[in-house]
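Only one protein chain is missing from this complex, and each of the others stays in its spot.
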Amino acid sequence: MSKKYKNSLAIFEQLESEVRAYCRSFPTVFTKAKGSKLWDEEGKEYLDFLSGAGALNYGHNNQKMQDALVRYILQDNISHSLDMATEAKRNFLEKFNEVILKPRNLQYKVMFTGPTGTNAVESALKLARKVTGRTNIISFTNGFHGMTLGSLSVTGNAMKRKGAGVPLQNTISVPFDNYFEEDFDTVEYLKQILEDSGSGLDKPAAVILETVQGEGGINAARFHWLKRIEEVCREYNILLIVDDIQAGIGRTGTFFSFEPAGIKPDIVCLSKSLSGYGLPMAITLFKPELDQWKPGEHNGTFRGNNLAFVTAVESLNYWDDDSFEKDIQKKANVVTDFLQRLVKDFPELKGNRQGRGLMQGIKCGAKDLAAKVCQEAFKRGLIMETSGPIDEVFKLFPPLTIEIEELKKGFEIIEQSIDAVVKQQKLITV
Amino acid sequence: MSKKYKNSLAIFEQLESEVRAYCRSFPTVFTKAKGSKLWDEEGKEYLDFLSGAGALNYGHNNQKMQDALVRYILQDNISHSLDMATEAKRNFLEKFNEVILKPRNLQYKVMFTGPTGTNAVESALKLARKVTGRTNIISFTNGFHGMTLGSLSVTGNAMKRKGAGVPLQNTISVPFDNYFEEDFDTVEYLKQILEDSGSGLDKPAAVILETVQGEGGINAARFHWLKRIEEVCREYNILLIVDDIQAGIGRTGTFFSFEPAGIKPDIVCLSKSLSGYGLPMAITLFKPELDQWKPGEHNGTFRGNNLAFVTAVESLNYWDDDSFEKDIQKKANVVTDFLQRLVKDFPELKGNRQGRGLMQGIKCGAKDLAAKVCQEAFKRGLIMETSGPIDEVFKLFPPLTIEIEELKKGFEIIEQSIDAVVKQQKLITV
Amino acid sequence: MSKKYKNSLAIFEQLESEVRAYCRSFPTVFTKAKGSKLWDEEGKEYLDFLSGAGALNYGHNNQKMQDALVRYILQDNISHSLDMATEAKRNFLEKFNEVILKPRNLQYKVMFTGPTGTNAVESALKLARKVTGRTNIISFTNGFHGMTLGSLSVTGNAMKRKGAGVPLQNTISVPFDNYFEEDFDTVEYLKQILEDSGSGLDKPAAVILETVQGEGGINAARFHWLKRIEEVCREYNILLIVDDIQAGIGRTGTFFSFEPAGIKPDIVCLSKSLSGYGLPMAITLFKPELDQWKPGEHNGTFRGNNLAFVTAVESLNYWDDDSFEKDIQKKANVVTDFLQRLVKDFPELKGNRQGRGLMQGIKCGAKDLAAKVCQEAFKRGLIMETSGPIDEVFKLFPPLTIEIEELKKGFEIIEQSIDAVVKQQKLITV
Partner (left out) sequence: MSKKYKNSLAIFEQLESEVRAYCRSFPTVFTKAKGSKLWDEEGKEYLDFLSGAGALNYGHNNQKMQDALVRYILQDNISHSLDMATEAKRNFLEKFNEVILKPRNLQYKVMFTGPTGTNAVESALKLARKVTGRTNIISFTNGFHGMTLGSLSVTGNAMKRKGAGVPLQNTISVPFDNYFEEDFDTVEYLKQILEDSGSGLDKPAAVILETVQGEGGINAARFHWLKRIEEVCREYNILLIVDDIQAGIGRTGTFFSFEPAGIKPDIVCLSKSLSGYGLPMAITLFKPELDQWKPGEHNGTFRGNNLAFVTAVESLNYWDDDSFEKDIQKKANVVTDFLQRLVKDFPELKGNRQGRGLMQGIKCGAKDLAAKVCQEAFKRGLIMETSGPIDEVFKLFPPLTIEIEELKKGFEIIEQSIDAVVKQQKLITV
């Protein structure tokens, strides 16, 4: 290996496409990681409040998963299997059924899609359209569901939509919960345009939503709102798809983010932290009566990423009882308290606490502030990203397994970072 | 883990979606694999002429890659990194540049897309449309490019297209090389409809093609045809996208399948065997002047599958000199000889040899024959699949690293299988 | 001519498509008409409160127009001229400029589209998209703009949309003025989704609206609302299209329906009563800087319906001074008073007066009531139709030239009809 790029980002700048993004916010070369920490090649340590955008809910290189993974590999077990039956896949199906589906009384069929979130969403949209014979899908303002053409069509972000290069079709975006400052009932709005045969809304196959919008600004829908959306779906015979790719797998405190709302979606998309170890894996769950796929009607080369199945099985041990849920909830309360205090202590933020569970953030009323806070935090050894249509939210996304002490260490850095930013702002203003 | 499903496919039938496919053709539970062989849980051995549909060109659990992979994991190196810079990613970029791009005088930028072939294709289509400002894409009869909405729109297969549940738009399919039995020049046809302002063909952003169609029937375009397609693209200022996901990474005898045709596509999609070990990974390559992406305009959680980067770097050692290419070519000749003999020895097949390199097969004129041959082969311990719009081709897809002896073992099984099928047919006919 | 169908509707039932509609509501064969009256072949007289759905604002067979028309025909003047220059067309352009455009300080170019409203709308949509380079069009709930594919895409009615047989694309329907019972500001809603880069609304080429929705329920937008919509269009650089096909040509009291709102649309569509005599004619008006058409880029065989130009010129004499406007307004007040009284006198209607000018109606809260009132009215010699997504409005659409006595005759019939319907309802309920 040539040494000329050692300690440098030059090869990325020279060879990697301009589309690269995270490496611009965190301009260093990472080499190692464990639990809630990363180190770069110069040995600098970082606390991780990003968690692979939700793909590392159990932290980096979780020891038990690592052990299982290495053991599996060394035994020359199956690595890649298309959608053939393997022992690792069977173990996953059994464990997922025992620990997740059965206890929640969810009779879902499991579809192994291509191992990315967007593929799970594309499968869901295809199935909903196929089963209902309708083409239209309702999505919500500031929803995010992926970058392939079908998923992009239900994604709100204008810059990303424009990247399609073609008009995005067969979808309509309606206001999410709390979209309006004034007290306007967005479920009533949806009902009215569904009911009114002159509204111009073509009867949809499905509604797709995130219970907490991860990319769109950490907007948490109220449980009551979710329940009413489900009722509207039932009343008008529309399928309800929950994209639980970012908010699921414990991020909000329960395995599925929709559990406390008491709803049972028709279709659920999972990915990101599903493998537990950051390995590519995705599934789409749906009610058995919707399983009208023909064999091979949706396929993909990497549906059988057995290394991911192995770590996924290990990760599901976290869900054997409710101790993990309780632990997340405890940490979530600590985060909530901290953020509420921040909003009060730093009126300059014009801040608003958003989200729930370990998926919270502060929406800043002042322009560019959130991005600056993240920049300052990175300098101080904390990795944290922004969210929202104009990056107006800074988003606390620690591993669910983070230690309380690490959490508090992160808080300190955030507070220092805000302090620094606020002081700079004052200097500029004066 | 519950034992009740031990030695059984029951949980798959109960819980996995009807969309599952390969496990129906090869109904057993696989546990181990090495090189060109797999074993199921009863210890039965199988020779692999499928190679993960092209994702296992270097065989199963390649020892050098395995060693590198386990070492990397045990050192707590970065597993998942979104698109942040990591040492493993840098190593890949450097090695890929040194061993693949530079020696071939290809100045491509590298885009790390979501780790699936379809995501690489979606990226390519988006970029072509964005850069040209045009929406239409030309694809070819029996092309296959993936299952997400954009890729599906350029895929020929009717059953898979129907799965979309919406009309597929902004694409047009034109005849591939040798599409007509009579001697009709399909490049001239394309030129004529591009030239004729009354043809109803909206000027396209790009042409997308596979040099050898893997799913569509192992149809190999002639080099001269490819060269002329490139010329048409240049003449009409249309981008040329080569989807080298299945035919690339050595499958046809060179790293890129288009090398012997002497063309330089504007955009190239790679995936499947790119990681070398069957791990999900994909990249899209394009000429630097096309790199007009905005940061983050296309993104995805698993662009930074570092385990795949590690094995990919190891796999690229195969390409340090031309010995591997020569070895593939030698085996390819053995396959060609075998298939030619088969066609002659078994006139009942009404067979035609298709393809090139280690991507060959026999197109059977008689209905259902190819599928029956594969079925018989499986009984005899050989894994092989069909291809083509009505599964009329059986497709020899061994690892490129297969031993000649293994190859011949496979031939024997194929010959026995054909013999068995032909005899059955005769019994039925008589 | 065969006599066998004399006095009968048989040939229509046998030969005409099931798509026929008005002849089902008014099942007789009409033979003659003059002013505000029609007669059927049995000599029965009908008062016309339908006016050809707005195409006969000057009444039937207006004498001055008839004289001019017959004179023109008998002199062998040009009947059909594609878009060649003719004297009749020149006369129209001159008169329209002098009497309509100049006095209103409107510098519009005139495009002669195919002679139907939907063709004028299609031209407007094409031009807006062409000029802005954007594809999306914003339309409003319960808008109606025509039946060809482009116009249908901006039409709200679900039954008619479904007739397309394909998903309708590149448009989004947003709430019209007063769409919600509660006091929700629909202009603010539009502004918010335009401003929010995460709303999922692709920046539109244009907004299209009717100031009073004729088919959608006689919903009159407030002038202030229209003014604010225009401001939003200016702020976000979006074109404003007013479809004045039904509400224009004096129907609401001014030549253009938007005059009292003080707005200047970028594009205006006119048809229906434009020829004055019920002859097919349509034009699209737009600001000169938008006139970016290439010669022949939109064409059509009947753009030069010279018989229509002749009667149109004659009809424009009504607009030489403001006496006609005043006369319409006077009659409008009479209608308003009558309808307000009706609402009060017949609480069983759960009625609400809608609309303005001679484009008013009563929205009935009770199901099927409006249709029954129209049925009873027809029996009593009055032709009147329903409007609204569930035909919940009966719609008073007399010729603008109707005599006050005729108007009152019509009122009597309406009152009797309501009385009859209400009594029936009571019988059923009791």
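Some notes on this structure:
By written order: A, B and C. Residues from 1 in each chain.
Throughout what follows, contacts are C-beta pairs under 8 Å (C-beta built on N, C-alpha and C of every residue); 3 or more make two chains touch, one makes a residue touch a chain.
Since this is a predicted model, take the numbers as computed values, not measurements.
Only one residue in the set B:N157, B:S271 or B:T401 touches the chain that does not appear here, and it is B:N157. Of the candidate positions C:Y277, C:F338 or C:F411, contact with the unshown chain belongs to C:Y277.
Of the listed residues C:K64, C:K109 or C:K227, the one in contact with the hidden chain in the full complex is C:K109. Not every partner is drawn; the one left out touches chain B at residues 135-136, 139-143, 154-159, 161-162, 167-173, 175, 179-180, 182, 184, 189, 192-193, 196-203, 216-217, 388-390. Chain C residues in contact with the hidden partner, per the touch definition given at the top, are 1-2, 5, 9, 11-12, 15-24, 26-34, 38, 41, 50, 52-56, 60-61, 66, 69-70, 73-87, 89-91, 93-95, 97-98, 109-112, 114-119, 122, 125-130, 133, 135, 146-151, 153, 159-160, 162-167, 169-170, 205, 271-272, 277-280, 284, 286, 291-302, 305, 307.
Counting the whole complex, the residues of chain A in touch with the unshown chain are 166-167.
In this section, only the chains that are shown with their structure count from here on.
With centres taken as mean C-alpha coordinates, the chain found closest to the middle of all protein C-alpha atoms is A.
Copies chain A and chain B of the same sequence differ in orientation by 180 degrees, per CA superposition (steps of 5).
Two copies of one chain, chain A and chain C, form a contact in which over half of the residue numbers belong to both partners.
A straight line joining the Cα centres of chain B and chain C is 58 Å long. If each chain is reduced to the centroid of its CA atoms, chain A and chain B end up 30 Å from each other.
Chain A and chain C have Cα centroids lying 50 Å from one another. Of all residues in chain C, those touching 2 or more other chains are 167, listed in ascending order.
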